[in-house]
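Here the structure comes first, spelled out in structure tokens, and everything after it is commentary.
Shown here: the complex without one of its protein chains, the others still in place.
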Amino acid sequence: MSHTASSAHSAEATATHQGSENYLNHIKTVWSWMSTIDHKRIGVMYMITLSIMFFIGGILALLVRLELMTQGQTIMGPDAYNQVFSMHGIVMVFLFLVPSIPAIFGNFVLPMHLGAIDVAFPRLNLASYYVYLGGGVLVLLGLFAGSVDSGWTFYAPYSTTTNSSVLFLTMAVFVAGFSSIFTGINFVVTIHKMRAPGLTWNRLSLFSWSIYATSIVQVLATPVIGITMILLFAERFLQIGIFDPLLGGDPVLYQHFFWFYSHPAVYIMILPAFGVISELIAPFSRRAISGYKFVALSSVAIAFLGFLVWGHHMFVSGQSAVSSIVFSLITYLIGIPTGVKVCNWVATMYKGSIWLKTPMLYALSFLFLFTIGGLTGIMLGVLAIDVHLHDTYFVVSHFHYVMMGGTVIAALGGLHYWWPKITGKMYSEGVARVAALLIFFGFNLTFFPQLILGSQGMPRRYYDYVPEFANLHLASTIGSWVLALGLFTVLGCLIHSLMRGKRAPANPWGAATLEWTNATSPPVPHNFSAQPIVTHGPYDFEVLRDSFGGDGAGQGAPEPHIRN
Amino acid sequence: MEPKGTLWLPPAESTLAPEIDSLFYFVYWISVIIFALVVIAMLIFVVKYRRRKADEMPPHVEENKLLELSWIVVPTILCLIVFTWGFQSFLRLGTAPPDSYEITVRAKKWLWEFEYPNGTRATNELRVPVGRNVRLVMSSEDVLHSFFVPAFRVKHDVMPNRYTAVWFNATSEGEQHIFCTEYCGTQHSGMLAKVIVLPQEEFTEWVESGGGKTDDLPLPEYGAMLYQQQACFTCHSIDGTQVIAPTFKGLYGSQRAFVDGGTATADDNYIRESILNPTAHVVQGFNPIMPASYSSLDERQVSALIEFIELQQ
Partner (left out) sequence: MATTSTVASSVGSGHAEPAHPAHLQHHFVTSEQQFDAAKMGMWLFLVTEILLFSGMFVAYTVYRVWHPEVFQAASKLLDWRLGGFNTLVLLASSLTVAMAIHFAQKDNRKMLITNLVITVLLAGVFMVVKYFEYTSKFEHGIFPGAHYASHELEMAYAPQFFSIYFIMTGIHGVHVLVGMFLMSWLVIRSMRGHFSSAWYTPVELTGLYWHIVDIIWIFLFPLMYLI
């Protein structure tokens, strides 16, 4: 499909030819992977590890839904159910969502967006991978060593009195937190110090901006979960009496500590998704993101305000009415920059040239689902309504719309967008689109009924329910199967691409960021064959005009489009 | 009674519920409109501006500062309206009128106990008079719980070593669900109770009789009533299913094997001991999780339960 235009550029092919040495094949031993300090390889290692975590978390989710398909016992007893949903939450939050996009695409793409050879601290980068792996192993030990049934929130005093494998999990969260801190420090310094000549802050890709905001939150919030987990560990192990009310402690203090991290953590999970969506919408609309500065700075605003809203998880927990009111107000404020982003993404499509490839389908799917997630979030922020909705399925559905409909959908979009760059292979567009649609419909069938269940009063973390909730639960369970089918289709499609996929050109989508314009697919070990000097913005498609061709993207340019 | 609920909300059965519902639907419809605008704009653009030629370059569009400003200002104003409304209702929800009738609530794994000013007690059935402000003063004996009546739109966490409160004024007679909404372990989802809203006279009569006359009930019937009231059913089934504690079906007269290796026949004395001192002999395959609080049952109540268990064959 690219034969016409490719010949036009073949003369300019630089010394590195496609199919010759690249970061994947220049050295192939297992040890070279395990000891690599190449940000691209570390990104790929994260991609594989995180996929396994997502698979484990997903299977647990399917078990939860299966149990809830009918009233009473369907496949397991209440204790088993409590452990399954707790592990689902812990695996998905701490081992998948928090690292997800920064660890995979941040590692692979960020240095290339900056025109750098690597992140600032490559060895620290590898260390954070292993620290993360250590945290993952501890979680799995907790899974096998005994039963963790405290939910992912570890609320005291339940967590300090229930089964002792909670100790494993608090340590796992502590260890995984270090990985998050190291990655955050690394990315902040990389963005400050490693930018290519000419890459001013105003030319930074929106993905880099969002990773920057995320990393700052990671650096500032994660230590607090660290100390919280240490205190919880000590509470459990030495009965220090800080959180346990039976020893004179205060359980509400635990909730303050926990949410001081865990609410900013929500932004650690969603901000990178915003960045990915900007990267998708621009090239597939062939327009610069409308309101670039607003979109970039709204990430920073969200990161900042994200620290001031933790109390909205505690409107009915016994904190003072005054603090509830203040937290509620700031919660609305944080909705504004988020709304600004959504409006700007839609405005970017106005008078654009919209190309409905798989990544764009995911981006549209994100806009649909995340808008529901955001608006339900505003409803939950309304004090009097939250009293009714708190700890019901409405909340469960809300955060799945944000976390899965937002982060996971964006991650899938990013995966399909960068896949040709990462692997050098194209995938079957038709199958990938079918998978995207299955995921979209499956997701809504799973989680929309939960919104109604919740506002009707169905509490979360329930093993059983009253008869009037039965039909909606059944619908939700059926939805989870469609969703799973969609995800397995993605897996099959990508595995097929690895084995049989067509070779990817350097810039299949006609994108204007450096990883597409200045590097081969897959890139050479040091990313660029020559140091890029940046002379235009990340969404300046005008400058690529003469390379558009083939079926509408930059397929005319199998080699990096570099000319002097 | 006709259910008056809507697609989104259960029937509104307290004086404050309609106010919260109108706030809910106000925010809901604004959200629907915003959502529709986003999705419709998105779909129109996808169709209208779809890529027709591979190498087309869309025209440059000047950014509209007014538009940019409008989607900052309009949502801010909407948010401030909703916030003000929300916190006023929240304050009303949080402040019980001074003339409220007070009932003490104790939560424990996994049941609710209600105690009335005259000492009348009930388990898992909260009887309240219709049309009267009722304030519940709540505390927990173990971990966190949360008291939630969807039909009244009230909820508050229940904590050990601290009192929290909710209040409501039920507008019509009938029964409503009480759920525990703070995760509390194995039978979290079984920690259900009912609010039974009674006419004032009927309520007064019930409270003054000390929770209904039981003296003239035959023992097996009284036992069946206690089985419900004391929430034995949360853990002990009578249909033979093993939940987290031995079923009552076929229990009486059977041979019991204990974790410490001993055995005994389940006769009157064994069952009596198991009620009053549950951890004395733990049956194999189960954990010692039964609370000690049943030791406060009086002699007649214990006898009634034993009679009841004997009948479950």
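The first chain written gets the first letter, and so on, giving A and B; residue counts start at 1 in each chain.
Criterion: a contact is a pair of C-beta atoms (placed from the backbone, for glycine too) under 8 Å apart; a residue touches a chain by one contact, two chains touch by 3 or more.
Not measured: the values here are computed from a predicted model.
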{"item": "Touched by the hidden chain, restricted to displayed chains", "value": "A"}
{"item": "Selected from A:Ser165, A:Thr222 or A:Thr338 as touching the chain missing from the view", "value": "A:Thr222"}
{"item": "Sole contact to the chain not displayed, among A:Ile27, A:Ala127 or A:Leu247", "value": "A:Leu247"}
{"item": "Residue in contact with the excluded chain [from A:Ala127, A:Ala234 or A:Leu437]", "value": "A:Ala234"}
{"item": "Given A:Val84, A:Met194 or A:Ala475, the one touching the chain that is not displayed", "value": "A:Met194"}
{"item": "Touch with the omitted chain, as defined above, among A:Glu67, A:Asp118 or A:Glu279", "value": "A:Asp118"}
{"item": "Chain A residues that touch the omitted chain in the full complex", "value": "116-122, 124, 181, 184-186, 188-189, 192-194, 197, 219-220, 222-224, 226-228, 230-231, 234-235, 238-242, 247-250, 253, 257, 512, 514, 517-518, 525-536, 543-546, 561-564"}
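In the analysis below, only the chains that are shown with their structure count from here on.
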{"item": "Centroid distance [mean C-alpha coordinates] between chain B and chain A, Å", "value": "34"}
{"item": "Complex contact set, residues of chain A against chain B", "value": "73, 77-79, 82, 149-151, 155, 157-158, 161-162, 245-246, 248, 251-252, 285-287, 290-291, 294, 315-318, 321, 324-325, 328-329, 332-333, 335-336, 339-340, 342-344, 346-347, 349-356, 364, 367-368, 371-372, 375-376, 378-379, 381-385, 387-388, 390-392, 452, 455-457, 459-466, 541-542, 545, 548-553"}
{"item": "Residues on chain B engaged by chain A in the complex (per definition of touch)", "value": "5, 7-10, 19-20, 23-24, 27-28, 31, 34-35, 38-39, 41-42, 45-46, 49-59, 61, 63, 67-68, 71-72, 75-76, 79-80, 82-83, 85-94, 142-144, 146, 148, 150-151, 153-157, 159-162, 164, 177, 179-190, 192, 241, 243-244"}
